[in-house]
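Of the protein chains in this complex, one is absent; all others appear in place.
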């Protein structure tokens, strides 16, 4: 990794600009529906992809060098310096990280924690200096071979204990850095085959773990959110946190549905067979909308591609859901996205973030226009208007029963079924987008 | 449809038989793990596919004629006669049906109900005469254009009322025929696009519907089970009852998790991205295992193929889960399967059932052998043995916290992570199957 | 179906219009890159969906009535009147049809042909009166049970002969109506399982069929194109005409690669795991680009949804390929798309076509802007510039061998691998689309 001195600070130049290293749509202080873009979007940098990932995939090694020509703690300090300078140049206010992203691992758990705290100290200073905030942090409990069969769902109780230790330290760090939240992504909490797995016990143990984590957060006075990040598969065949509905079922079963929120990732949604919008809506309906991992997958591919989002349809509908939900509180938009393996120049990191941020800025603008236009919302309101009166109102108010509905139904003449007008509504969105 | 006089009663001839119209593995009275095959499997005929479906698909009309050369009620009586004679010849004890399967529809709801009751009378007689039982019944609330946007989730309150009326009648019939259960398959309870859908209201209305249904069942003293049948998509883009976890989340949200059980369909599981075994295990863990729609899909195809099950791996692992869950109580194995469009001879109906029943008989035998062999179960037990002692036991008993686990973890030396032995266990199953 | 008297002629009102029944982007006479939109796009109406399909799916019957309250030939004449009036109001110049779309079937092949010819006479008159052209016609050889196991790949030689007869008549009609082409969509040319299929013989027979068809077309002097329409699955598990590459392999094997072109359907491309753009590019590279069935699928669903296209990314990249290929010659853009089952009003047919036509008009405009902007094309040109000089040029000109390349490679110092800049190029397309 070369330094980024040659990269200018990225400024907003408007849609007419042909400057690659400039925002065309993301204008941080532009007001939209009463808030600035910056407040709406709350962009965060993903430390793992941006600072550490070098382009490796299952069939080849790195295409970018992110070692900074240094070793040990010094390498990680150079990475941190790079990270904050990058955030400054891109006008990104938040960042997210795993413990192993910011510090080297030691020979033992104890040593790893020591190194981690040294780097937390260092980063705390950078946060003050650059005026940046931590959106959330987490612990990597899937990379080391120790966790090959899970962390809080490991068949091995010692590994479960190590996992608890890592999350305890993570929560301590979250508290100290005043993070908006702490994330549980169950990297290997799942199974590869049911014939070697006691799924019931594993889930019960996971439930106990989440209870202990919440208790510990309360004990230390961490007031940020606790998030679960759903993912259906990869690396395991079946991840227990499959999708929002699955996570909420589990949280309700263990009585924690009000304590944990969802960190929804676009590409995890699509891997589960759902649109990004579906998962957002499901979280809202279940009272568990929290934060977002913004990226996009490739629906022709069956793995987590973690691409920078560039599809405005998707970001528009996502921002529509988020605005309707009242916007972010503790959460924000973390780019859990990596530049393609072939995008191996330092400029590509910036071009990728610009692509993603501009796409969400466009999405925000389109979403606001859809709401201001009002035709979509009116259509939906009118469609269900029958539930505001007569038998519909009784249904919604819970003041009827099958006997009454039966008798009522027998009196009905031919019922008019109204068109759902999908094509018209889709063309309406195009018309709003392209005018 | 010709009559089935030329088809002999299907008898068990053993695996050495080359008679197409004979069972090779299904020996109803054979004892397995203390119960007869008949008791373990509780096979049921699906009225819709077996008696009504003629091979139509989206690109072509029927290849089989199932009109019996008659019209109106007479046609449906001929169908019923055929159905019970078929059950007799195949030694199938149960059947399942939608209201519209057994009777023609009338010009109004009232008329349809009248015709339906005429046929219920007729079928009640046949049940006595042939000594057959109803595993479950249900109402078709997806075929008529009235339900194009849903039944209990329709945007139209009148259609909601019609749906309630149909289910009320359905529960009355379930009570009268002493059905083991009543099924809710949400054929069009879902959405095609979120831009025209108030998903929150639709789900709340569905919740109210399920409450009213349970209340009505209680009121009339119907003691059978109430089942929800998960399906992720088709006909709608997103069905609300996506999979077991989604259904259980919804039931917990509305406080009915103890009142409804799951009717799990193999092909719906696979359309949701899960194995059949996964959905069974999930239901068991959530205390909601009920009944099964037995069929198989084609993982290379993205729709509900409803094929007769012929894969012994799948039926063996399904029966393993079912035996471990204590076997069926109110539920059973309904063949929600249709002979392929090209299997257009009357013999094919029988050959298809024989294929499916023999495959489940083989699956039952393999499952019993896996359990008797004990090596799979021992492996799993040993794998988690650490939770029976020391820190593991404290975890399971909820007698520890993050502070203790943290301190404990810091004392650990190198931890041995034991092999999951997936390939060995898979070869073990082959060895059990093929010896 | 009510008449369409109450529907106005659809006119272009521009992107500022809020009139549902008006074009916002399709301005037929607007010049783009030297041709009118009308000439670029060559829109065609699909007779089967537009005039006949009533919303039926695998789980329910029609939601729209398209019988016109008439029977027999009179019904089909009313349909034809409706079709041409609809084309007139929508400014659609072409139409496509199967034999069974325009005429009722008779009790025998001979009778069916007679009725068909009566309707061909009728439609020929309408074509003159309304000044409309036939983009292509075809024969339905998948709907009737006769074709359940294929037509030109049927195991039954008599059915093969019937198929030949239908195509012969179809080619006669194509010649008479001066159709731009004749399409072979192998509805059931494929298999459900290999264990009952002689795939080698079936493909050889299909090859003979295509030879006879080409010979017959030559004999009668039909100068339009012969198209094969690839599709990977549905209704059969595996369709022989899987995708463009598969069709071209087959055509090359039988020596007809220069006689048949491709009719590429967007939704068939995606069912085969390819983007629409990929299939277009593949056809161009193989010299077989012909015509297009324009629609869109839903990548979350595994069947042919045949939706009206509303995604501008897809239409822009498709039009980019088509313009680069020199535009349509015999071919055009047929909307093989159906209004959703819930879009059950007569207005919805028009709203759907407007949605599709406007989306392709937008796509055309974006594609032209991409080409005029030039940055995408320049990037690609520069990327491969090394093949215009030195060893690169020798490679391209076929003037080197492994020995020379080996010796050359051994002299190389560190090779710079240049970034593929995917994110930048994607953001460039957004910038072009949204400015």
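Letters are used for the chains, namely A, B and C, taken in the order the chains are written, and counting of residues starts over at 1 for each.
Going forward, a contact is a pair of C-beta atoms (placed from the backbone, for glycine too) under 8 Å apart; a residue touches a chain by one contact, two chains touch by 3 or more.
Small disclaimer: the values here were computed from a predicted structure and weren't measured.
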Among C:18, C:70 or C:383, residue touching the chain not depicted: C:383
Touch with the omitted chain, as defined above, among A:341, A:365 or A:421: A:341
Sole contact to the chain not displayed, among B:199, B:354 or B:367: B:354
Among A:24, A:77 or A:188, residue touching the chain not depicted: A:188
Contacts of chain B with the absent chain, listed as residue ranges: 15-16, 18, 20, 24-25, 63, 270, 273-275, 299-300, 307-308, 310-313, 339-340, 342-345, 347-348, 351-352, 354-356, 358-359, 362, 375, 417, 419-424, 426-427, 429-431, 433-435
Residues from chain A at the interface with the omitted partner, ascending: 55, 57-63, 142-145, 147-149, 187-188, 192, 233-235, 237, 298, 300-304, 340-342, 344
Hidden partner chain, residues of chain C it touches: 109-110, 145-146, 148-149, 155-162, 164-165, 167-169, 171, 192-201, 203-205, 208, 211-213, 215-216, 232-233, 238, 242-243, 245-246, 248-250, 252-253, 272-275, 277-278, 281-282, 284-286, 317, 376, 379-380, 383-384, 386-387, 390-392, 395-396, 398, 400-403, 405-406, 408-410, 412, 415, 417-418, 420-422, 425-426, 429
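Simple rule for what comes next: only the chains that are shown with their structure count from here on.
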Chain whose mean Cα position lies farthest from chain B: C
Chain centre separation (chain B, chain C; CA means) in Å: 40
Residues of chain B touching at least two other chains: 145, 148-149, 192, 233
